[in-house]
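Inspection log for the structure reproduced underneath, given as structure tokens.
Note that this complex is displayed minus one protein chain, with the remaining chains in position.
This part shows chain A:
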Amino acid sequence: MQTHHQTATQSSRPVASDETIEERAALSGLYKLIARCLEEELDRETLRLLRGALREPLSAAGWTLDADFFATAEDTLLEVLAEEYTGLLVAPGCVNPHASVFETGALFREPCDRAAAAYREAGFDYRRRLSGEFPDHIGTLLGFLGHLAEAEAEALRRGDTEAAEQARQRYDRFLLEQLGPWAPGWCQRAARAALHPFYRQVLQFTEQLLWQALAEITDRRGLKELLAKNRREPQKLDYNADFRKASGL
């Protein structure tokens, strides 16, 4: 389990104002969008959405997709993006998108159980669509945040403050415990490894969104701790391998 000291601040208590409802619904939409972009290869419908209705709002939010993204034929772009997705997030040597790998160096460890338990608690069952997918996939984790934010907005809309509060608590806890310690840093590394600008931008956008979301629910000290956790520079080992003879024995 996590050992961080961050605490959810007062700002996490939902207030049933139109503004809050709108904000939570928007947040949900953003999470769902990036979840769809990261959980699997881009599909035709999402591509059309990105190139159509979302083009302006995304650009206004600072996510300006480059000209090629709009100029390339749909089929070609889908192929190119599928290849990039596989190289970046699926095939050996990729930036592994699972919390277990980032946290422990192995597939299917405790972060998987924690994620699955949180899904269950909120009434979701995890079912993979393709082989090699696990509940602690970054895309799924983000999608879950989207569901929680949506649940909160809907509860607020129907005036069920208890349900809204429960959804908000789940959201805060999940964001703080299951994504906060690693996901923004992971996004940064993955963005650096991305060869295609689309994925670089999705990942940079995600990183930014996560930091903002975390800042809303964490005090300064907690945020500093999260920043340190996400940095994950290679450790300098105080181990001198040279004492071993050339034999390697």
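Definition applied: contacts are C-beta pairs under 8 Å (C-beta built on N, C-alpha and C of every residue); 3 or more make two chains touch, one makes a residue touch a chain; residues count from 1.
The criterion applied here is as follows: contacts and distances are computed from a predicted model.
Peer 1: Which name from "Molybdopterin-dependent oxidoreductase", "Pyruvate synthase", "Quinol oxidase subunit 1" or "Phosphocarrier protein" does UniProt give the chain that's left off?
Peer 2: "Molybdopterin-dependent oxidoreductase"
Peer 1: Tell me which of A:34, A:101 or A:202 is the one touching the absent chain.
Peer 2: A:101
Peer 1: Using the touch definition up top, pick the residue from A:44, A:128 or A:158 that touches the left-out chain.
Peer 2: Going through A:44, A:128 or A:158 one by one, A:128 is the residue touching the chain not shown.
Peer 1: So one chain is hidden, and I want to know which residue out of A:30, A:58, A:77 or A:190 touches that hidden chain in the complete assembly.
Peer 2: Touching the chain that is not displayed is residue A:190.
Peer 1: Going by the touch rule given at the top, which residues of chain A touch the chain that is not shown?
Peer 2: For chain A, the residues touching the absent chain are 41, 79, 82-83, 85-87, 90-96, 98, 101-109, 113, 128, 130-134, 186, 189-190, 192-193, 232, 234-235, 237, 239, 241, 245-249.
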